[in-house]
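Taken from a larger complex, these chains appear in their original positions, while the remainder are omitted.
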Amino acid sequence: MGKPFKRILLTGAAGGLGKVLRDRIKPWAEVVRLSDVADMGEAREGEEIVQCDLADKDAVIKLLEGVDAVLHFGGISTEKPFEPIMQANILGVANLYEALHKAGTRRVVFASSNHAIGYHRTTEVLDANSPTRPDSYYGLSKVFGEQMGRYYFDRFGIETVCIRIGSSFPEPANKRMMSTFLSYDDLTELLRCSLFAPRVGHTIVYGQSDNDSTWWDNRLASHLGYKPKDSSSKFAHLFPDTSEFPAQDDVTTMYQGGKFLLDGPQY
Amino acid sequence: MGKPFKRILLTGAAGGLGKVLRDRIKPWAEVVRLSDVADMGEAREGEEIVQCDLADKDAVIKLLEGVDAVLHFGGISTEKPFEPIMQANILGVANLYEALHKAGTRRVVFASSNHAIGYHRTTEVLDANSPTRPDSYYGLSKVFGEQMGRYYFDRFGIETVCIRIGSSFPEPANKRMMSTFLSYDDLTELLRCSLFAPRVGHTIVYGQSDNDSTWWDNRLASHLGYKPKDSSSKFAHLFPDTSEFPAQDDVTTMYQGGKFLLDGPQY
Amino acid sequence: MGKPFKRILLTGAAGGLGKVLRDRIKPWAEVVRLSDVADMGEAREGEEIVQCDLADKDAVIKLLEGVDAVLHFGGISTEKPFEPIMQANILGVANLYEALHKAGTRRVVFASSNHAIGYHRTTEVLDANSPTRPDSYYGLSKVFGEQMGRYYFDRFGIETVCIRIGSSFPEPANKRMMSTFLSYDDLTELLRCSLFAPRVGHTIVYGQSDNDSTWWDNRLASHLGYKPKDSSSKFAHLFPDTSEFPAQDDVTTMYQGGKFLLDGPQY
Amino acid sequence: MGKPFKRILLTGAAGGLGKVLRDRIKPWAEVVRLSDVADMGEAREGEEIVQCDLADKDAVIKLLEGVDAVLHFGGISTEKPFEPIMQANILGVANLYEALHKAGTRRVVFASSNHAIGYHRTTEVLDANSPTRPDSYYGLSKVFGEQMGRYYFDRFGIETVCIRIGSSFPEPANKRMMSTFLSYDDLTELLRCSLFAPRVGHTIVYGQSDNDSTWWDNRLASHLGYKPKDSSSKFAHLFPDTSEFPAQDDVTTMYQGGKFLLDGPQY
């Protein structure tokens, strides 16, 4: 039996998560088009490689030709000065949606970030309706991307699932990630749900595994059908109980954004 | 040891779900009174058969005599022109509550329907407080029945659990039912919870199994103690992932009511 | 200059408010069609008289021909046994909307009632999102009418303003009406706003003057542009301050529905 | 490897739950200081025994010296006349927080109670934002204690987790406790989560196991990471389904507080 999509596009294919996903998404499309500014190596079977700067509109329009659905992991994924962030993540996303519309592509999964809401406290529990409070220029650019998706859905019906990814790594690297951990398997399943749900409109969902502690309630995205199978709890032994409470004014534990609170424009 | 109730009434006993429930509810009462406009066959042990048109008030008053609790599955359960709906589902429910009050019956489980909220989008997640948006005359009649229960609780303390039943069949017949599926076992358990909880007041609960994808959050009915055991996920292979997104203007996937959106008064 | 509408229909024209409105609405249409089951006297200039039972579908379909907008004040406006309420207010409203759709009429102002929410306490403040809690069969029929309007808007785009009328009389007849009073001038202005706002969708608004004490917040209907000019305060001398508090179990002051709580099916 | 805390204080160590916890909390601190007005027997290894009346400020200030964190189970835990409640639970908690501040202690787990919200109905589902409705002087004193914690967090950053304990016993003693049951293991785990979460601010959490029926939604405390392992469902056989509904005016089933509704100042 054939694969469901004829062609899907993965942007940011040379990035950390892009590499993880490259093979995992193959069952979903006959052709996976991979894109990045960086080198992605050679195309393997069922792949198309298109090196492309998202800030180059003409290139992006060409990139989207013949694409049925997009997994948008491209752009910058750490804090930087504003101008490069703007080129990659703001102009990049504007070019992407303009190209989507031209190409008639109907579904996008957008790799947003918890840094779109990183200035909420770690004692708050958010859902999809909570106001955004970006913690960095990077976080601001993700809020912008989510709103671009909102606009293109209201105007043209192009559907986007915005995944506010927590911490997607092989295992939690610090105590904070016990709350924000998203395993690669769960990330892949969430992408699958987001791609294949019959209707998604403009959905905000938090990208997290079934961790014991969480700051994010995905109740309002339950139409997606995402049920995480992993949990950070299996890594609990890495972070034993401790009485060393963080300093009262330590912003990295006060706010959900963690270390991003120390980057960005300086005090 | 005796069964908890002396006599419970099941209306709509000749209907689809009525037939399913006829044996399943026997453990709950020494006598199960069965009622329908249609033929129900012969009474078996522990049964009383009363053929009855719910639009006939005198007959309904007699029907309720000696009844401790009611499972109200009677009336019309598909879209029809307004007048027959009104006779069966509006006059019928008015007669039922008047008879309940006369008989001193204190607890009703009302088979309401997701069509009471069918004009909400399939990308929304509702709870018991969401406004009703009926998708048909049938759905309107269910909203009416829920409100009649509300009124009789406020006025006389007669308690009703309104179950907004999703799709209760042996298995999901289409992709939509992956979200709305309610197995017969889970339906039975939800009826049991609704009948035996010490207090239910006027409760709205969505009748669904523990499906992966859902549009309905039962948080506000958690006093009932209903924990579904089944899930539509075991039927996932019937509806493989597909890239064939529904047309943007396809109302049967845009709104929760599904095919009911195509019935009713025509455009 | 011509009047804005060619023809509007006022149902219930022989009723209490119908008589009040008969002349007041003339500036809005070249022809005012008046309808009632009761006698309405002779047609005056600019009027058409059509005696009609709302439960008679064919008659209602005929009644709506050539009508641009409807002020629906017809039906029963006090508590009665269920069947006559059903005929006039439930079947009546179903016939009305079917006829509206056939006639291509696009705007309805529906005389709903505070009795749709009469089982809320007099110490609560409601808005358009508050759940309905009817206090009578009459109140139930008004909830039904509002939901019929909701359905026809979702399905066909027919727009309805549901006015939950408080107490529209020359002056407040008791202390309760100090909170619920709606002067005839303010009623007329609210009708005007409801008829001529460019878009109303399905709007719920409470029909009240600018009284000092109120149980109803019209914030969510502020798109209508209704600004009441009168207040019950000018009648404050009729109800001097008193230390005679109502009995703790007096339902007529405990609930917003007032005396309707004593009518309806008896305890 | 050492235990996480140097010294934690358990007040109310001679009480019902105090005795249960005395050994269970030992893994968390090198020294457990135990306090009560009543006799606590001899200190065992790793224990310090300090008999102390919480209404005695000087004694409490001394009690807190060198304490890293507090489990506050002291005071009166049943309904009594107001004055003794005030001494133990109001003055007691005021002394405690003043002493905490002097001692530089940063974390408190406060044994609050469901009786802080006991006048909510058993058909309502509450969360941490629901308004308090105490059902007794005892319940009032718990509301007071929670607010004292709120104040000391806002002012000094002292963090408190208020656990509104349901019914923590070896097994449910009546049907109500099927909804409110908290096993000792789950209580212990909830204490552990409350003590060791990096940040808790001022958190309200309901102390309950994973029961089928519940009146309390802990969604807003999910940052704590508490996942109950037990359920009252294993005791379901003790309370078989029954048709004997409580009397309509039985306050012990109408309100969440249960039997406390019969104590306190008399009608």
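In this document, chain identifiers A, B, C and D correspond to the written order of the chains, with residue numbering beginning at 1 in each.
To be clear about the criterion, a contact is a pair of C-beta atoms (placed from the backbone, for glycine too) under 8 Å apart; a residue touches a chain by one contact, two chains touch by 3 or more.
Everything numeric in this text was worked out from a predicted model, so none of it was measured.
Student: Whole-complex copy count for this homo-oligomer, where the file places 4 chains?
Tutor: 6
Here is the rule we use: only the chains that are shown with their structure count from here on.
Student: Consider the contact graph minus chain B; what connected groups of chains does it contain?
Tutor: Chain B out, touching clusters read A, D | C.
Student: According to the touch definition, list the chains common to the neighbour sets of chain A and chain D.
Tutor: Chains in contact with chain A as well as chain D: B.
Student: How big is the rotation relating chain B to chain D when the fit is done on Cα atoms? Please round to the nearest 5 degrees.
Tutor: Result for this pair is 120 degrees.
Student: In angstrom, rounded to a whole number, how far apart do the mean CA points of chain C and chain D lie?
Tutor: Taking the average C-alpha coordinate of chain C and of chain D, the gap between them is 52 Å.
Student: Taking each residue of chain B in turn, which ones touch at least two of the other chains?
Tutor: If we look for residues of chain B contacting two or more partner chains, we find 219.
Student: By the document's touch definition, which label belongs to this structure's chain graph: line, ring, star, complete, or other?
Tutor: Drawn as a graph, the chains match no named shape, so other.
Student: Per the touch rule above, enumerate the chain pairs that touch, sorted by label.
Tutor: Pairs flagged as touching, ordered by label: A-B, A-D, B-C, B-D.
Student: Of all residues in chain B, which touch chain D in the complex?
Tutor: 4-6, 28, 68-69, 106-107, 157, 192-193, 195-203, 219-227
Student: Residues of chain B touching chain A in their complex?
Tutor: That would be residues 121-125, 175-176, 178-179, 211-215, 217, 219, 240-243, 245-246, 248, 253-254 of chain B.
Student: Residue numbers of chain C touching chain B in their complex, please.
Tutor: Against chain B, chain C makes touches at 82-83, 86, 90-91, 94, 98, 101, 119, 129, 131-137, 139-140, 143-144, 147-148, 150-151, 154-156, 264-265, 267.
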